[in-house]
Every structure is written in structure tokens, then in C-alpha cells.
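Got a structure here, written out as C-alpha cells. Questions coming.
All protein chains but one are shown at their positions in the complex.
So that you can tell them apart, the chains are marked A, B and C in the order they are listed, and the count of residues begins at 1 in each.
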Amino acid sequence: MNAIVKETFKRRTRDEMAACVARDIPEGAYVNLGIGLPTLVANHLPKGREVFLHSENGILGMGPAPAKGEEDWDLINAGKQPVTLLTGGAYFHHADSFAMMRGGHLDICVLGAFQVAANGDLANWHTGAPDAIPAVGGAMDLAVGAKRTFVMMEHQTKAGESKIVAQCSYPLTGVACVRRVYTDLATIDITAAGLKVLDMAEGLTLAELQHITGVPLQAA
Amino acid sequence: MNAIVKETFKRRTRDEMAACVARDIPEGAYVNLGIGLPTLVANHLPKGREVFLHSENGILGMGPAPAKGEEDWDLINAGKQPVTLLTGGAYFHHADSFAMMRGGHLDICVLGAFQVAANGDLANWHTGAPDAIPAVGGAMDLAVGAKRTFVMMEHQTKAGESKIVAQCSYPLTGVACVRRVYTDLATIDITAAGLKVLDMAEGLTLAELQHITGVPLQAA
Amino acid sequence: MIDKIVASVADALADVQDGSTILMGGFGGAGMPSELIDGLIEQGAKDLVIVNNNAGNGETGLAALLKTGHVRKIICSFPRQADSHIFDGLYRAGKLELELVPQGNLAERIRAAGAGIGGFFTPTGYGTDLAKGKETREINGRMYVLESPIHGDVALVKAEKGDRWGNLTYRKAARNFGPIMASAAKCAIAQVYETVELGALDPENIVTPGIFVKRVVRVGRAAAQLKVAA
Partner (left out) sequence: MIDKIVASVADALADVQDGSTILMGGFGGAGMPSELIDGLIEQGAKDLVIVNNNAGNGETGLAALLKTGHVRKIICSFPRQADSHIFDGLYRAGKLELELVPQGNLAERIRAAGAGIGGFFTPTGYGTDLAKGKETREINGRMYVLESPIHGDVALVKAEKGDRWGNLTYRKAARNFGPIMASAAKCAIAQVYETVELGALDPENIVTPGIFVKRVVRVGRAAAQLKVAA
């Protein structure tokens, strides 16, 4: 890995990754986008496609950020940034909001991750560092509650290690919950029969992707 | 019992029993009145006293029956009779309504009964007859959910047997849940130290009441 | 564009399968989805399990459905009523299975299904025949019974207004089981008296957000009110 001198393929940008996720969200889907990278997905949903964004703090039908100066601090998203409400949206309290997540009513949630294991285990809430202050928020609820949990992350750490691993070394968020991973290198389905590569970054071969990735891959 | 030829005391009428209960409901109390006899209590609450009546089917601040011709069949009580809503009342769904009952938010519920045991066991939902079709409604929730459960019933069966018993022979509604019993003969508190007679029908003596009642009584 | 409003009761119910568990709103007549029940009778699905607070009144609504013989089992809190003779007859003849559930357990079990709860401990029913054979536990000095969620394949709900996203409001005490039943079924179908434009319902006052609702069908008010009052 560290030996690669020059990449012959073109890594997907964060926006390209978001576009890949957005492409797979059908009209009418109820979707929760986790804080961080996944929030970019909202920018790539086609204008005409009605998708219902859920925010854990009691919003369904969440709209884009308000214009500068129009912020309403009673209307924020999970990342505590000001948002808007679409026509047809609704407010509700926290137990009802998490009932939507935990009761299997969301079609898709998209989460960031530190690591994803080949069996779908997810680690995204805690580095496990002894001096780190933990914070979990709604990650564990989303991971196991949505009908399908997608992960969106860089394929490798800054040190070049694969974040798709045989077994997570970081503390788990959920067990065997991830269905699909979108990275800057590929889109990979996690199935009972193993990891299946749905698509790859331009110029990347399956052999190269396998070389970079920590666990066995198959063509889809 | 069957040998009593003429009663030298004056049994309380159903309205007098209801008045006894109403007297003990303080201003500001949240109260559920069970179907049957307990519904009479509402008629005896003093006009100026604000008491909040709860109906299991999602009403708080229930008012009296509407005038003839003004019935609204979307606004009925637990007995499925048309009622009204007081100014300041509210509607909510069934899980929220029973959360009020089961979460200990009602100060008082008043229930009818077949039998009450000396330890507070309540039997009021089923005679246990093999061909009877059972129906429980909200009785079991009320019996154990309210801060204080009052029972309002005739002291004796038609055959003259005491309905206050050492142990219920009918199927239980709740275990050790009744705090006070209002009958046509007396008001009796159920305490850890035994049954205490708070008041009696006019002309009745404690000795007579004890003779009629199936379990040991004490003066309060 | 998402439009959950369907043209007819028949369209709304077309795919109800034999053997389905149907969560049916209503407390007595209030909130009873009469048109959807009539539609279900017409649709003809058999071997049904019905979850409702009661077991039908008179000859209409749920009582009429029971009369078809298409209901295998009913889960309810209060079957016996002055005019529940159709249920009474079937039950006594051994043609209808009854699971009697305290009303609060019924509501909480439905709510649990919608909220993804696998089971919960409740004090209601402890020490009674209705808790026989159920797991119990002492928690902080009080005795509790373990109860399980009640999931539905279909929910039939009567609401007041609905929009094309499936957002619903109710009217007075007709709300009762509607919101929790909508949340607990794979396919919640709401009959409404009024379909409104998106945005016509105040986002602060939507009682059932559209995420819980698959189909909305408008029915006439007059006919329904007559039936409720009957």
C-alpha cells in the first residue's frame, strides 16, 4: 500500500461519492443522512425527485439550509445547523422521532464510518482512544433501525490502511448492520455471500481494489 | 344476614354514595370514573371545584353529556355515551391516554366491583362463569395505574353476601390495588393494618356493620 | 411526485392477502373506518386476524365483517357489549378465536410494534388470569408482566384530513387507536373526509406523519356519520 508511488486511477471526490449515494435513493424514500459526509447527499438528489429527509430531532420533510439571515434556531438538524421545512413536512417529539428510526420506518440511512467489517459490523462512534470523550448520539439507533444502512467513507485511513476490515478494531456501533459502502474507490455491497463490488473509480481495476482492501472482494 | 327482618339503619342511595366519593376528590385532581356506578360521581362534584376528568379513549377535561340533539359521535366516553369537552380540555391517542393511566399520572380512579379483598385485591371484570364472554377494557390498567384506586359498590350481593371478602372468589382485576371502598353502608379504608371504617350509613353501628361484613373491621 | 391518495376504497384494499393481521382503528363507533371495513368485506380476504378495541356492534362495520366468517381470530379488550351478538354467537360456537388483552396493554403493544420494541414490562394484569403463563419480574419492588408487540400487515384507520404525502389529522376522540395502528402495520390505509393540498395541514399539528401511511382514500362524510351513529 505504502509502496504505491502514483495512482493510475481517479479517486472520487466527496461530491462524487455523494452523487453515487443520491443515485441509489429512489423517489418516495424516507432517508436519514448522518452528520458529516452523508449530509452532502442532499445536494445531489435530483430536483424533481421527492425524497423525505428525516432529522432525529423531530423533523420529517427537512429542507435545505435557509438563506443567510433567515436562520431559525428552533429549526436545526442533527448537526445543529439551521435548516428549513419543506411544504408537507411535520414536527414531532423525540420518542416519536426515534420510533420512526427504530421501528424500521426509514428506508435508508447513510452514515459515516471509521471502519466497516466484512460481515457488516459498523464502527463510527468512538476511536477507543483512552482519553477520547465518547459521544454516540443517534448512530446506534440508525445503524440497526433503518431498513437499509449505507456507509459513506474514504476507502482508506490517512495512513493508507483499508477501512473495510475483517474485524473492526474500533468499538462497534452496530452488529452486521451495513448493507452497502460508498467510498472514494468503489461501491460495495455487503452480502451473506461476501463483498460484491458494484462499481469502481475511473481507471481502477478489481485487482488494484483488492490489493488496497483488507478483505476478499468479488465482482457483482 | 338472611335473618335480618327489618333494617334499623338507612342505606345510602347510589347518589348518596356518589356524593361521598365526590366529597373526597379535591380541586385539581386528575380523575378517571369507571363505567357504571362511578359515572354518577361527576354529577356530585361541586360547581366551583375544578376537577379534571380523564376518559381512556383519549380525552382529558371531559364535560357532561351534551343537550339532546347536540350529540357528536366522535366525542364519546369510555361507556360510548356522548360527552362534551370542557374549555381547556385536550385530545390524544390511545397510547398517550393509557400512559396517563399506567404512568401514575391520575390521582384517583373510581371503579365498580364484584368483590374487594381485605388486602385490596379487586375483582370487577369477570364473574368467572364458564359461559360468560369476558371483557376487560381498561379496568386492569386503571386498577394498578392510578395513584389511588377507589371502589364504589353495594356492600352486599343480592343474596346478602358481603362483597368485601377475605379472598376474592371471582377472577382478579388487580392485586392489592384498592385503597378505599365506598358502599351503601360505609366508607372503608384498606390499610396495611387492616380495614378502617371512616363513616357509616345513618343509624348503623360498627357491630352491625361487622356482622354484615365478611372480614374484621376497625374504627378509623 | 409522490401521491398516496388513491381513487377508491377498492383500490386501497386490492392487495390485502388472506391470513393478514389487520389493525383496525376505532373505539366503539368513534374512529371506526366503516368504509374500509365494508371494502374489506367486498374484497373478500379470508382467514384474517383482527385487532380492534371491541368486537363489533350491531350488524354493521366489524360485526358485518365477522358475519362473513372471514375472521379467524380477534385480539381486543372489550368484546362483550349490549349489541355484540354477532361476535357472541361466533365465539360461543367456537368459530372465532379470542385473545383478550387489557386495553392499555393493547395500546402499548401496538405502539411497541411501531417503535421497534421487542417486548416490555408492565404492571397491568399482574396476578390475573390475563397474565397466566406470561413471564413476570420484580422491578424496584413492583411486579411486572412481559408483553410483546402486536405487528399488523395492514392498518385500517379513520382520519379527518389527509394529504398526498399521507399526513393525517383526526377529529376529537375519533383519534384513539389510529396513530399507533398506522405506525405498527406494514401497510397503513387511511380513510379521510377531506384530502387537502400539501401544506394545508399545519406541520405543528400533523398527528400521523406520512411516513406511517401508505394510502389515503377519501370517503363521503354523510354516509359515514350515519353509520357511526347507527
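Methods note: a contact is a pair of C-beta atoms (placed from the backbone, for glycine too) under 8 Å apart; a residue touches a chain by one contact, two chains touch by 3 or more.
Quick caveat: nothing in here was measured; it's all calculated off a predicted structure.
Student: Can you list the shown chains that the absent chain is in touch with?
Tutor: Among the chains that are shown, those touched by the missing chain are A, B, C.
Student: Which listed residue, A:39, A:57 or A:183, touches the chain dropped from view?
Tutor: A:57
Student: From the list C:75, C:96 or C:112, which touches the chain that is not on show?
Tutor: C:112
Student: Among B:105, B:179 or B:196, exactly one should touch the missing chain; which is it?
Tutor: Final answer for the missing-chain contact: B:105.
Student: Going by the contact rule already stated, which one of C:25, C:39, C:102 or C:123 would touch the omitted chain in the full complex?
Tutor: Touching the chain that is not displayed is residue C:123.
Student: What residue numbers in chain B mark contact with the hidden partner chain?
Tutor: Contacting residues on chain B, toward the hidden partner: 27-28, 30, 48, 50, 52, 54, 60-61, 85, 87-92, 95, 98-106, 145.
Student: In the full complex, which residues of chain A touch the absent chain?
Tutor: 55-59, 71-76, 80, 85, 91-95, 97-98, 101-102, 126, 131-141, 144-145, 171-175
Student: Name, in rising order, the residues on chain C that touch the hidden chain in the full complex.
Tutor: On the side of chain C, residues 108, 112, 115-123, 137, 139-140, 142, 144, 148, 169-172, 202-205 touch the unshown chain.
By definition in this document, only the chains that are shown with their structure count from here on.
Student: For this assembly, give the contact graph shape among line, ring, star, complete and other.
Tutor: The chain contacts form an open line.
Student: What positions in chain A touch 2 or more of the other chains?
Tutor: Answer for chain A, listing residues that touch two or more other chains: there are none.
Student: What are the residues of chain C that contact at least two other chains?
Tutor: 111
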